[in-house]
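With one protein chain held back, the other chains of the complex are shown just where they sit.
Just so it is clear, A and B label the chains in written order, and each chain counts residues from 1 on its own.
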Amino acid sequence: MFADYSMSELGAIFAMQGFAGLILFSVFVLMALGLAIIFGQMGVINMAHGEFMILGAYVTYLTSNLFADHLPFLFGTYFFVAMIFAFLISGALGLLVEWSLIRHLYKRPLDTLLATWGLSLILQQTYRSIFGAREVGVSIPDWMMGSLPLTDLIEVPINGIFVMVLAVSISLAVYVMMFRSRWGKQVRAINQNRVMAGAVGINTEWTDRLTFGIGCGVAGVAGSAFTMIGSTGPTAGQLYIVDTFLVVVFGGAGSLLGTIASAFSISQAQSIMEFFLSGSMAKVLTLLVVVGILMIRPQGLFSLKLRK
Amino acid sequence: MTERFILKVEDLTVSFDGFKAVDHLSFYVEPNECRVIIGPNGAGKTTVLDLICGRTKATEGSVQFKNKELLAMREDQIVHAGVGRKFQTPSVYEDLTVFENLELSYPKGHGVFGALAFKRDAAVRARIADIAETIFLDDQLDEKAAFLSHGQKQWLEIGMLLIQDPELLMLDEPVAGMSVAERKKTAELLNRIIQDRSVIVIEHDMGFVADIATRVTVLHQGKTLSEGTMERVQNDPKVVEVYLGH
Partner (left out) sequence: MQSSAFMTRKELIGFLILAALIFIVFPVALDNFRLNLFGKYLTYAFVAVGLALCWGAGGILSLGQGVFFGLGGYCMAMFLKLEASTPENTAIQSTPGIPDFMDWNQLKELPWWWEPFYSLPIALAAVVAVPVIFAFIIGVAMFTRRVGGVYFAIITQAFAAIMTILIIGQQGYTGGVNGITDLRTLMGWDIRTDEAKTILYFVNGALLFVVLLVAQYVRKSKLGRLLIAMRDQEDRVRFSGYNVANFKIFIFCLGAAFAGIGGAMFTLQVGFMSPTLVGIVPSIEMVIFCAVGGRLSILGAVYGALLVNWAKTSLSESFPELWLLGLGALFIAVVMFFPNGLAGVWSEKIEPRLLALFNQKKPSRPTPDGAPAE
């Protein structure tokens, strides 16, 4: 499939598609980060994670409308506000869900999977009733449009760079929180020995709830990023759940760096192959390669050895 | 010439991310010997059994059972070679009855199609009844294992091994968590079942050890600290210092 292009053309194609894949990478990283925090640290599978992302996307859409209608002179900044709203609202829903549903199912991982799938159906229908079945899109502020010419063949989309910087900073923030903050210490303590952590006075219930909430909040931010590459519809989140799970598992659950590396390789592979093959075949090939590797190396790329 | 040892453990080492839980350990077990392994918590006793039965993969060394290398075999192959293992915490199938627990350990029908074709014939019933009597559970055959006491579960697991009639039996703390009465009964049971096979027992209860041991190996930080008869080991100053002293 490479035969028709010269070397320099190929280089440019790789670079362009690579940059185009940056937003996908950002969405993957943020989604996977939330999922990995919840799954890696609590052993809970959240099948409704895509719907938390879409909630963030709807919040972004509403915020952009709000700014366009009432604060047009500030429209360039709506995205920042929207992200914060997305985080807070998705996070709040996460807290609620943990309280009402997840906490009853901690020792039954396969059951959380089914229950959260049920939740995802309910959320989809709720979005459909509120926002309608039609997909909505946001208007991107002027300063994020367009691209910077790098060479005469290669152009870099500004929103791609922006969203990626954002994703990486949020990842770093989560990393710092995990390893520096009191919450991070408590999460890790619970992860190693729940009973003992409870015995030394860690409020395991509240830590779990907060962890779930933060995971969902990050998914909400992923939704903000998502509005840049796709239009928001009630079932748009479902399409991302498999990819995101594979990103998490491929990276080796519990390894933050692994998650980022695997999000990068999967999104780039997909984006670059999309140029040469049809979109669906690129996706099939990427997924097949990932699943193939996982069959040979089930622990993923980076994994911690834990005593069973 | 017949082999003098049934089990030869040589240079056995396992390292978990650089931490050597078992460190160049060698010991030899004779037929019909009852070897007791003692040592402080975390000495690596359970890990040694895990290595022999294939639950943990060794980093280096060799484990030969009847001149066959166990380290190259899968867990179920090791069992079929004649090694039985009891876990530290009782592991029985709680959703099944005592009878069914024993039946699943009966050494027949271990392949997929063997298991599909397996018939509960008179020989199976007789053998299960026999074992159930040995482990004091003949009245509980139809009881679900979940309803047994802790001690009874330990017995049941021992029974599940006995029914396989292994040549080497490995028991990890068989009397831990038992009442005094249960302990006495278990000692009696063990004394009976160690008669015509080799046994490796891990135990902390010194009175119990003195009662059953042919030889004792003291493990400390993954290495042998001392080895010999109970008497010799008990009087070894190194052992007194790290283990028996307190």
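Everything that follows uses one rule, which is that a contact is a pair of C-beta atoms (placed from the backbone, for glycine too) under 8 Å apart; a residue touches a chain by one contact, two chains touch by 3 or more.
Quick caveat: nothing in here was measured; it's all calculated off a predicted structure.
Considering the whole complex, the hidden chain is in touch with A, B.
Although one chain is not drawn, the whole complex shows that of A:Q17, A:S147, A:N191 or A:Q238 it is A:Q238 that touches it. Mapped onto chain A, the interface with the missing chain covers residues 39, 45, 101, 104-105, 107-111, 113-115, 117-122, 124-125, 128-129, 238, 242, 245-246, 249, 278, 280-281, 283-284, 287-288, 290-291, 294-296, 298. Considering the complete assembly, chain B touches the hidden chain via residues 53, 55, 74-76, 79-80, 84-85, 87, 91-97, 99-100, 103-105, 107, 109-112, 115-118, 120, 125, 141-142, 144, 157, 160, 164.
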